[in-house]
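Some notes on the structure that comes next.
Excluded from the complex is one protein chain; the other protein chains are retained at their positions.
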Amino acid sequence: MYLRNALRAATALSLLTAGGAFAETITIATVNNGDMIRMQGLSEDFTAKTGHTVEWVTLEENVLRQRVTTDITTKGGQFDIMTIGMYETPIWGKNGWLVPLDDLSADYDVDDLLPAMRSGLSYDGTLYAAPFYGESSMIMYRTDLMEKAGLEMPEAPTWEFIREAAAAMTDRANDINGICLRGKAGWGEGGAFITVTGNSFGARWFDEDWNAQFDQPEWAEALNFFVGMMNESGPAGYATNGFNENLSLFQQGKCGMWIDATVAASFVTNPNDSTVADKVGFALAPNHEGVEKRANWLWAWALAIPAGSQKTDAAKQFIEWATSKSYIELVASKEGWANVPPGARISLYENPNYKDIPFAKMTLDSINAADPTNPTVKPVPYVGIQFVAIPEFAGIATDVSQEFSAAYAGQQTVEEALEKAQAITTDAMEAAGY
Amino acid sequence: MARAVTSRRKTINTALAWGVGLIIFFPILWTILTSFKTEGDAITYPPKFLFFDWTLENYSIVQDRSDYMRYLWNSVIIAGGSTLLGIIIAVPAAWSMAFVPSKRTKDILMWMLSTKMLPAVGVLYPIYLMFIKLGLLDTRIGLVIVLMLINLPIIVWMLYTYFKEIPGEILEAARMDGASLKEEILYVLTPMAIPGIASTILLNVILAWNEAFWTLNLTAAKAGPLTAFIASYSSPEGLFYAKLSAASTMAIAPILILGWFSQKQLVRGLTFGAVK
């Protein structure tokens, strides 16, 4: 800490003597995930380059979300940069609450951003947030267990194969569950997973007139399949498992397969934390036989500037620094290529150093397989794959996923859960004036 | 004979009380132990109690990542400031309720307590908007005011009950000697009520220290106390038990130490007028 302060002081001094640009202090709100923590640690590099200093407000995801939402809707002006996701960006951009990022420097090479990420973080063709890292979902599986079960994972499996393989890999006596999936309530946890599962069974949240669709057969089929498979081969108590719970199960060797965020790949293959680091294979998220959509989602954590910020220029400089190609190289030089923020730039996947990373190709393929503007088999009036980009969605989907979790736990039947989901969604949409 | 029985009873009491005490304390002990483990050791089965590779890694990570002293300092100022301000406002009020009671005194007291039942989250938006207007967002003074208001009813009530136990004759004697109201409060009443005031302060410092709704929602980079410090270690992606434990230990240590030293005071002082 002392060292850091000394460094800051030295930088500030050198700038003063050089009579350089006016140095500002910008406040950044961010999530406490590993990649962001790393960015926080490396921000001295930014200070050294520009003279601007950074103050961090690092919060757990749920707290961050409520904190920045309160601030932006009331124009509180507490932050110069907010870390937001693909769900918030188009809604806030539409409301004119974010500074458009349409004048980034040529050096930044905005065309190098992965098209899926760029379009997901834009509203009406204007970019409102720059992707720090992006992800889709994919299958991570244990190659040794797959072999033991006498099966071979296709590149693009179906749900039917997954269910069969999960049953074959399950070995309750040895504490091995064929498959681990999210069942935890919350729109960003189990809600996201069951939504993409629904997509891959041909279901959708709303029809073109914003009518809730949980009374349709596709949802019943998807949910029944999910519950049936998890009862056969899932871990006990999966109704409370989210990303973290499944991650630790998988790292401890208790899962045959796990379908989740592509960023998890770097965790499960990290020998420091994972007992199965050298036995992990990857495949595309599955689909129901005959359905063209797969259970891929698309998400990005991105940096955006609230419209009220007084320090827009410094904030833009920071965003350009943190989401640039050179930042990726900076991380690679300090922490290795496996730890760079993935899923944001095309050039990363063309980089020969990165091609050796075992999960690089599958991550890219998964991201490319996701199409937020056209997420479902039947037409929908919304954008977003594992979410619906309307302000009411987070609230509705959290309530709905709580009903689903109760069904996973066996506290109610799938039919009851769907009935309640339909009622909750219809009621909330009515309240919102659709 | 009698002494032998007492001694046996004492042994049994000791064993029983220590057993219960350790069970109640165990979650905290476990948190402290976990803070010295690696993330891998923190979740291993069978759990490692004492025989693991003790490491300070988590503390150094936490220290590297966040400016602990700043959060600590904010906590001290906010908890201490709000309590002191509350005491200053509450002493006269409690004095008049105790020594010049009217028919409505009890109603006023109960009404004060009932203001604590307003659900905080319901008024987040109104308060946030007010804070923007007043320029109090992310300031320590703003939090001092809010936490003072939240705890004021408790402070008034506690002081009121202490003051009531002071015999009125002493005050009258002081008045006879020509003491002014101010002198009466300052030189007669307050010294007698010091034990009561001390335990009121202690309880309210604890309550303010642990308040996690307003302190999180009304701060950003400058005024955030230890509750905000904790919020940056709970539930990130990946393993976090050990780091969370280290951060938790750092967040509760100061108040735990304060509690340790003032334990006797707390045990004697928290009467709320319940002792007759």
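Every chain is named by a letter (A and B) in the order it is written, and numbering of its residues begins at 1.
In this section, a contact is a pair of C-beta atoms (placed from the backbone, for glycine too) under 8 Å apart; a residue touches a chain by one contact, two chains touch by 3 or more.
We take it that contacts and distances are computed from a predicted model.
Between the listed names "NADH-quinone oxidoreductase subunit M", "Glutamine synthetase type I", "TonB-linked outer membrane protein, SusC/RagA family" or "Sugar ABC transporter permease", the UniProt record for the complex's undisplayed chain reads "Sugar ABC transporter permease". Among the displayed chains, contact with the absent chain in the complete complex occurs for A, B. The chain omitted from view is touched by exactly one of A:239, A:315 or A:328, namely A:239.
Taking the complete complex into account, B:234 is the one of B:55, B:139 or B:234 that touches the chain left out.
Although one chain is not displayed, chain B still touches it through residues 6, 9-10, 13-14, 16-18, 20-22, 24-25, 27-28, 30-31, 34, 43, 45-47, 89-90, 92-93, 95-97, 99-102, 106, 108, 110, 112-127, 130, 149, 152-154, 156, 160-161, 164, 168, 172, 181, 206, 209-210, 212-213, 226-227, 230-231, 234-235, 241, 244-245, 248, 251-252, 255-256, 259-260, 263-264, 266-276. Although one chain is hidden here, its contacts on chain A can still be listed: residues 62, 66, 69-70, 73-74, 91, 95, 184-187, 235-237, 239-240, 245, 248-249, 254, 391-392, 394-396, 398-399, 402, 405-406, 409, 411, 420, 423-424, 427-428, 431-433.
One rule holds for everything that comes next: only the chains that are shown with their structure count from here on.
Chain A and chain B, compared by their mean Cα positions, are separated by 38 Å. Here chain B touches chain A in the complex through residues 39-40, 43, 63-67, 124-125, 128-129, 131-132, 137-138, 216-217, 220-222, 224, 228, 231-240, going by the rule given at the top. If you check the complex, the residues on chain A that touch chain B are 1, 27, 29, 31-34, 37, 40-41, 55-63, 66-67, 70, 74-79, 243-244, 247-248, 251-252, 263-264, 267, 272-273.
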